[in-house]
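A short write-up of the structure that comes next.
One protein chain omitted, others in place.
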Amino acid sequence: MSPILRKLSRDLPAMLGLGIVLFVLVIAIFGPMLAPYPEDAAASHLTRRLKPPSAAFPFGTDNLGRDIFSRVILGARGALSIALTVVSTAMLIGVPLGLIAGYRGGWVSEGIMRVTDVVLAIPQLVLALALAQLMSPSLESAMLALSLTYWPYFTRIVYAETRRLSASLFVDALRGIGAGSGRIVFLHILPNALSPVIVRATIGLGFTILVAAVLGFLGMGATPPAPDWGLAIAESRTYLPRAWWYATFPGLAILITVMGFNLLGDGLRDIVDPRIRRSR
Amino acid sequence: MIPVLSVRGLKVSIRTDEGNAEILDDIGLTLERGRILGVVGESGCGKSTLIRSIMGILPRAATVDAGEIWFEGENLLAFSEAELNDGVRSSRVGFIPQDPLLALNPVFKVGAQMLEIMRWHAPDNGLRGAARRRAHVERLVSLLKRMQVPDPETALERYPHQFSGGQRQRLLIAAALACAPGLVIADEPTTALDVTTQHQILLLLRELVAEFGISLLFVTHDFGVVAELCDDLCVIYAGQTVEAGAVQAILDAPSHPYTRALLACHPDRATTFLGIPGSVPSPLARPPGCLFAPRCIDAQALCLTGRPPQGQARSGAEVRCVKFA
Partner (left out) sequence: MTADPLLTLRDVSVRLGGRKGFLQRTILPVQAVKQVSLDLHSGEILSLVGESGCGKTTLGRTILGLQRESEGEILLEGRRVSGLAPEAARRARSIVQYSHQDAGAALDPWWSIGRTLEEGLKIHGVRNASERHDRVAAMLQAVGLDPTSARRYPHEFSGGQLRRLALARVLLLKPRVLILDEPTSGLDMSVQATVLNLLLELRERFSLTYLFISHDLSVVERLSDRVAIMYLGRIVELGTAKTVFGQPTHPYTRTLLAAAPRLTGRRASGPSLVRGDPPNPRLILPGCSFFDRCPIAEPACRQSTPKLQPVAGDHDVACHRAEMAGEEGQTASIGAKRRA
């Protein structure tokens, strides 16, 4: 693994991405300890409504007098846990389907891949909106909706990799020495197919944070008073452009986090694609 | 008469992460007009770096530390990139690659690809525009006919994958000859081919050398092909020419211990398959003495101290070994 890290360390944008991701991760874990007013997750202070940024409130306060700086910090945990839950659920559905479709062939494979194509053809946001609407707006239904729309990406990738690897010589050699299908698929094909999946997952984390924010903005995701970034932007609309800080800082938080994941994912893709471990 | 190509004391190194790699240490070879020179060496001996040096397409990390490359009386190392492009590559030095499929762009018709080269490099004989292009097409068709490509007129309108491996190699030989070069460099052009196809291509190359008045530098690892095709032979080991002379003389009486050991590994010659013990010294850390000394059965104390001088063997071959100094 060390050559991958060495290559990554030379890729400046990817390192920036990694830095951002680690930074957001630390904030998400230690949020309540880092935030100056952790109680502002739920409390309201009507006396200090809509104050501009100052030394006491670096990002200003919102319409209920809550410290936006604290709420941005506290929102990181929510954003990340949505993203992680969604992406890992999507992987749990998508990766096995891709393995089966890629290794089995025949009508099983045809069936899985056609369903995948159909789901892929529907715009993710529209499908997620429809599902979230169907299940009454809440964070859980938003996550379920996103998971149910993101798995086909993994199926596609794993399918293509599995097809390629099943035809590869080392799988042929394994069949030659009498290895069974389970051993071949789980011990050999899966680890070899995993690197593009990791790349996709990294980019997917950023993308999910964005879509979750959109759902929150549209009122289909997190519910007040949760310190959600998308929700904050939605709530700020009435007070714009006067209280510019209300929407700006949660927006920047989304922008930077998504960019971090994308930069890291792009860097990882550049490393995985030329298949350095096979270069001889 | 001056030779078509003469390389003297060529030394090329490439900067790598682990340090300076001396890929070519001391290469010397001479290709006389109208002859076929086989350059033989095992993988990692510097064959491809040698080709790249002659064609002036060394990677950016490489530097020529010493030596001269004389081509038709001019030192190529003194040429600028633009001069090489306008006056040497393709127009005066043709190249036949190892893998004909990799050398052709799969999405363009072969005719278009070959005419593109001619547009830049072929002599125009005072013709311009459409007339020049027509002349080029005519020349290509007649070349393809000579290469025994079936239906040469329609062949130009087809795509690379529509030809067999042997036919693709014929196309590339035609492309190498299209601009009427004096020197053709072939990099293992028959390695990917079947035995009977290889035989046809070798016969064709031999005829073309006489017919088109070219000189051929043929790089290979296969002594059998050299025995079939070449007039002269140059054996390379670890970036050095170790033995050079007439093919038949060297095959009959190899002089350098490396040439002898290598020929003894050939199944047609071997009595027992012993191989050559040890491995090629790393280009990052060449030993001070003879580069072959660590693997040589005749090595003496003298061999480990200084680079051996060039000497002449009874076969007439130039040999880099203390025994012939």
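As written, the chain order gives the labels A and B, with residue 1 at the start of each chain.
Simple rule for what comes next: a residue touches a chain if its C-beta (ideal position, glycine included) is under 8 Å from a C-beta of that chain, and two chains touch if they have at least 3 such contacts.
Being a predicted model, the structure only gives us computed values, none of them experimental.
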item: Residue of B:L29, B:L156, B:L202 or B:C296 in touch with the missing chain, whole complex considered; value: B:L202
item: Sole contact to the chain not displayed, among B:G87, B:G224 or B:P288; value: B:G224
item: Positions on chain B where the hidden chain makes contact; value: 42-43, 164, 166-167, 194-200, 202-203, 206, 221-225, 227-229, 248, 251, 261-263, 265-270, 272-276
item: Footprint left on chain A by the chain that the document does not show; value: 107, 110, 168-170, 172-180, 183, 188, 191-192, 277-280
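Note that only the chains that are shown with their structure count from here on.
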item: Rounded Å distance between chain A and chain B, as computed from the means of their C-alpha atoms; value: 54
